[in-house]
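Our next item is subunit A:
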Amino acid sequence: METSFQPKILAFLCNWCAYAGADLAGVSRLQYPPNIRVIRTMCSGRVDPLFAIRALKEGFDGVFVGGCHIGDCHYQDGNVYTLKRMDMLARLLDISGIGRKRIRLVWASAAEAQPYADSVTDFTASITASGPLDRSRQTLALAGLSRALATPRLRWLVGIDRQVTERSNVYHEKTDTAHFQRVMQEAVETEYHKAMIQEIISQAPANVRELAEKTGLPVYTVSLRLNDLERNAQAELRGHEGRTPRFAAAA
Partner candidate 1 sequence: MSDAFEPTIIAFCCKYCAYAAADLAGSMRLSYPANIKISQVPCTGRVDIVHLLKAIEDGADGVYVAGCMEGDCHFVSGNLKALKRVTCVKKTLAELGMEPERVEMFNLSSAMGPRFAEIAIEMTDRIRKLGPSPVRRQPQPEAAAE
Partner candidate 2 sequence: MIVADRKSLSEIQDMVRDCRKILLVGCKGCVTVCNVGGLKEVQVLAATLRIAAKIEGRPLIVEETVLERQCDPEYVEMLKPVVDNFDAVVSMACGVGPQFLSEAYPQQRFFPAVNTTFFGGAVAHGIWEERCAGCGTCIIHYFDGMCPVARCSKSLMNGPCGGSDHGKCEISRNINCIWDMIVRKKTEQGRLNDLLDIVPAKNWQTARDGGPRQSRREELIQNG
């Protein structure tokens, strides 16, 4: 089995640390599996979680992100934002059932050739063990993830995290981390659920039970999320089948 499956892994490496580390690994002739393909970014902070979902959609089985150690970022704290974003992405992947194991974030300095090579080896082994990503069964999940990750709400929340929890919120105090995490978790869940529902109803109107079946969500959760969509004019009641209302994307 291991021999037959050769995973495809896409890596985003920051110019100043991880990429340089990878170069050093080469110079040092360190050996690691050949499944990885690297895209160089100036900072790991440039890596939008949407890039990762796109990679998974397009045929990669795993996404590897490498940046400088915390505190060593060439752009002061770009990598801290990466950390927050990757954390959000991991939560979303868990909720979607794809699982956080499909992504990995690694800090590697320009000098850390061996740790870099080890991480790649380890990640490749892990993805190989997980097997290929079954895209045909994950179409809805991947579409939902793209939609959710594009929402201003998630993008704003992930961006503001450090400001309000570490520095100062608008009330000149620090927002309680647990509170923020609760808000974040709720946002991640509801935005993903809504994204899947939107994805379905943008194609054809559907009723609550159909939506529950397709999304795998509990019936009542679908009802609640639809409510949210309706309130924001993203979904609307469009006719009935007997006593069952159908919902469609708002015109």
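Assume contacts are C-beta pairs under 8 Å (C-beta built on N, C-alpha and C of every residue); 3 or more make two chains touch, one makes a residue touch a chain; residues count from 1.
Candidates were picked such that all candidates are chains of the complex that A comes from, given by their letters.
Just so it is clear, the model here is predicted, and its values are computed rather than measured.
Participant: Sticking to the defined contact criterion, which numbered candidate from 1 or 2 is in contact with subunit A in this complex?
Facilitator: In this complex, among candidates 1 or 2, subunit A touches 1.
Participant: Give every residue of subunit A touching candidate 1 within the complex, in rising order.
Facilitator: Residues 233, 250-251.
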